[in-house]
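A single protein chain has been omitted; all remaining protein chains appear in their positions.
Let's look at chain A:
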Amino acid sequence: MSRKLPLALLTSLVLAYGLPLAAQANPPSLSLNGFGTLGVVHSSEDQADFVSSMLMPRGAGHTSDWSAEVDSRLGLQLTANLTPRLSSVVQVVTEQQYDGQFRPAIEWANINYDVTPDLSLRVGRVILPVFMNSEYRKVGYATPWIRPPLEVYRTIPVSSADGVDVSYRSHIASVTNTLRATYGQSDATFPYIDAAMDRATAEARAREGLTISNTVEQGSISLFAAYSHYRLSIEDFNPLFDAFRMFGPEGDAIAERYNVDGKTFEAISLGARYDPGNWFVMGEWTQTSSRTFLADNRGWYISGGYRLGAFTPYLTYASQRILSKTSTPGLSQPGSEPLDAMLNSMLQGQPQQESVSVGVRWDFSSNMAVKAQFDHMNHEGKSRGYLVNSQPGFEPGGSVNLFSLALDFVF
């Protein structure tokens, strides 16, 4: 991640606001909280790696029989309540980065100002609320599962943006409505296999990103809807499309259709949760579209669980499908075969799968939970699903079983 926040600015703001307040009746307070997951994953497929995010290069399967790199992470958060209205949050998360290393990265660092008790403004690195559980998607303790269903959550792996966030809460009878708008930009470095079959990384840049989300809560019911819109560029893939352009107008047309160079990317998400106490059921549906080689996707899941004392067994069904074409005739001109093949492999590289997961969460102590989960994933078409690092012996389009164990904690 090359995203750098003006930390110096943040610190000076904290100091500037913090010092005069020391004399006030409500003294500024500083609190440190943390969360983490220690998890291991075993995959039945040993010719490729299962990863939990497209930003990770290494996982369970080929690289290691039992991988602790898929789900393990540690988050630390410093919250400064400077005045009753002004607060600041800095959260650092250590997890596997695009180069396979575990390194801390700044997840959020922002200053929050409550204009009224129900209207708040944030500036800095803020949350990107694209999905129902995305605000706490990295806090394993906060969700029933080992990891949020990838059929939805993998489609937008980035969870923060540098910019501003406005949140407005309103109360109508017993209904609480929270409307949120986020505007900003984010960069993410992701690993991929290049044309020479070597490991490479590329930088995805999202600009002019606008996310509008709304949450309605009443008693045990929660409904979520979000719309996101941004301009996406992956400049590392431009040379490929420049090569297409050398074939004249036909090549230009292909480049225009599939390149990722300031293209509009849109996502719509809907979610619902019902949790009366002894049991819960929740589901989400999301659809993404862009005129790029990244496929238009539709993903959804439904998940339910029943609480038996400290144990919560749960069951999830999830599916992700590609709505756009996964192949193209390409140029079909003499000499264009390698280019056509490259483009087709990129189109086909998008995941398409369905999965059934069954697991149990055990809240054995007040700050800790242990989870065990079994996932059966079916890859459809010639998809590799969420597997990376595939070896020559790998056959796409099959099914994979995963077994995961995790300890989640908060403090």
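Assume a contact is a pair of C-beta atoms (placed from the backbone, for glycine too) under 8 Å apart; a residue touches a chain by one contact, two chains touch by 3 or more; residues count from 1.
FYI, contacts and distances are computed from a predicted model.
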**Asked** What protein name does the UniProt record of the undisplayed chain give, "Multiheme C-type cytochrome", "FAD dependent oxidoreductase", "Alpha-ketoacid dehydrogenase subunit beta" or "Phosphate ABC transporter substrate-binding protein"?
**Response** "Phosphate ABC transporter substrate-binding protein"
**Item:** Of A:V40, A:M54, A:V70 or A:A369, the one touching the omitted chain in the full complex
**Value:** A:A369
**Message:** Among A:F35, A:Y192 or A:F247, exactly one should touch the missing chain; which is it?
**Reply:** A:F35
**Message:** So one chain is hidden, and I want to know which residue out of A:N112, A:N259 or A:S390 touches that hidden chain in the complete assembly.
**Reply:** A:N112
**Request:** Mind listing the chain A residues that contact the chain we can't see here?
**Result:** 31, 33, 35, 75, 77, 79, 87, 89, 91, 108, 110, 112, 117, 127, 135-136, 139, 141-142, 169, 171, 174, 176, 217-219, 276-278, 307, 310, 363, 366-367, 369, 410
